[in-house]
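After this line comes subunit A, so read on.
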Amino acid sequence: MNEQTPILSVSDARVRFGEVVALDGVSLALSAGECIGLVGHNGAGKSTLVGILNGGLVPQEGRVEVSGKAAVQTAGWDVATARALGLRCVFQELSLCPNLTVAENARLMHEGLAGGAWRARARALVSKTLDEIFPGHGIDPRATVSMLPIARRQMVEIALAFCDAGTPPGIVILDEPTSSLDAGIARQLLDHVRRFVAAGGTVILISHILSEILNTATRIVVMKDGRVVADRPAAEFTQAGLVTAMGTAGREQARRLEGKGRGEVILTHAPAVGLPFEISRGEVVGLAGLAGHGQTELLRALHGRLSPEWRAHADPKVAYVAGDRRLDGVFDLWSIRRNLTVGALPDLLRRGLVQPEAEDRAAADWKARIGIRTPDMGLPILSLSGGNQQKVLFARALLTRAPLILMDDPMRGVDVGTKQEVYEIIRAEAEKGRSFVWYSTEMEEMELCDRVLVFRDGGIVAELTGASITEEAILAASFLGAA
Partner candidate 1 sequence: MTFLRMTASRPWLWAWIAAVAVFGITIAATAGASAAGLAQAAFTFAAFSVIVGLGQMFVITLGPGNIDLSIPATMTLAGTVSLKLMDGQEAMILPGILVALGIGACVGVLNYTLIRALRIPPIIATLALSFIVQSTAIWTNRGLRVKPPESLASFSTGTLWGVPNVAIVAGLLTIAAWVLLERSGHGRRISAIGQSLPAARRAGIPVEGVRLATYVLCATLAGLCGFLLSCFSGGAALNMGAEFLLVSIAVVVIGGSSVAGGNSNVPGIWGAALFLFLVVSMLNTYGFGAGPRLILTGFIIIAVILAASARGRTAA
Partner candidate 2 sequence: VPAVADTSDSRIALSNNYAGNSWRQAMLTSWETVTGPAVAEGVVAAADAFTTGENSATEQAAQIQNMILQGYDAIVVNAASPTALNGAVREACDAGIVVVSFDGIVTEPCAWRIAVDFHEMGRVQIEYLAEHLPDGGNLLEIRGLAGVFVDDEISAGIHAGVAEHPQFEIVGSVHGDWAQDVAQRAVAGILPSLPEIVGVVTQGGDGYGAAQAIAAAGRDTPIIIMGNRQDELLWWSEQKAANGYETMSVSIAPGVSTLAFWVAQQILDGNEVPKELVVPFLAITQDSLAEDLANTPVGGVANVEYTLEDAQEVIAGAM
């Protein structure tokens, strides 16, 4: 295995979307048997680079070359060519067909399944790959994808990328594959990545969870503002070094304020299953446990209970930060500004009409406060990178005057620097008396909460407070069902 012979390379790629320069001369070479960790702030251009490698996006300048063959002109590099070469992609947004079964999705992804009795073969293949990567996954290949919780969909998508149906996978690109997975499943995936790479495969791993990158990648490529700013073996990086390279100033971690007294109770809730609970003023309550054990359902139920269905209230009781932003977060046709202000509409109205100045002011204010990377808040929301869209959703909720904010894994795809800023904002708002209910798949975020409710099988099984909130305690509760 010769590290110096790249099997696929992109050189000097430039991509512009209107005013936005997404890639500004990026070169990247992939060799067999390596796992490249690709990191960078939100909007650095990672997903755009993936698009080029995958053949779905033609850069305005630059070329893609494949080893062993005559150089492939960019024009000749398309999805079909890439797939025939064994290149597979797991995209940042889930991209299965929700109305089809797992096996049917496999058929669409793999030309190799063509021919008679493809259903049986597809089922067998998916099951085999899932068993290999995620032992004990419990996914029926006959299930319709829309019936699966988001984490399982992610697992299916990953398995489909690693399937061998005729063309073995050679290069697998994983764009934030762990963003919806809990720690255990994520570990299974990363173990598989290591095995795959050891067997001579190539992986590009994109993640904002730096420990994953540091533990899994053999080489780390850091992107910043559409350029590659560092490209070195993983061993040469430390967490702090990586953060510095990304250009986000290494901040001090936000910490929980110990010993804060609990304010008046603003809400009590007794769900059908599990323990009841209450929320006080100024409290940050975490919802923990394995993904898909009822946390999102609880948030929805709370929101359904508190937000009006028939008439808008001048004083909203609750605001919601969606996790699945494509499904229940962004409004595709609208500008960033409108997306941001829609939650606080009653505050922007005078005699039923929207006041444009008030709206502009609110938008400019939050653009600065939360660092939304865009030249103009009037641009369409979809021109933002995934993480920046998530910031807008966050700002939407904070802009309201709601005393309670429900957050459904709101940091999905948000880069480390921004995360720290958001943590501080949450903290500051909590000081001012707002309460947060915060579901997250990331353990360290749970450690920021005043109190954590651990879920299992659709209900709350344990409550941890203060210093007892530790990774071990949460894991113990979510597996054993009791603290």
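Everything below uses one rule, namely that contacts are C-beta pairs under 8 Å (C-beta built on N, C-alpha and C of every residue); 3 or more make two chains touch, one makes a residue touch a chain; residues count from 1.
How were these picked? Simply put, all candidates are chains of the complex that A comes from, given by their letters.
Given the structure is predicted, the values throughout are model-derived calculations rather than measurements.
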Touching partner of subunit A in this complex, picked from 1 or 2: 1
List of subunit A residues in touch with candidate 1 within their complex: 303, 307-312, 316, 318-320, 322, 327-334, 338, 342-343, 345-346, 348-349, 352-354, 396, 400, 402
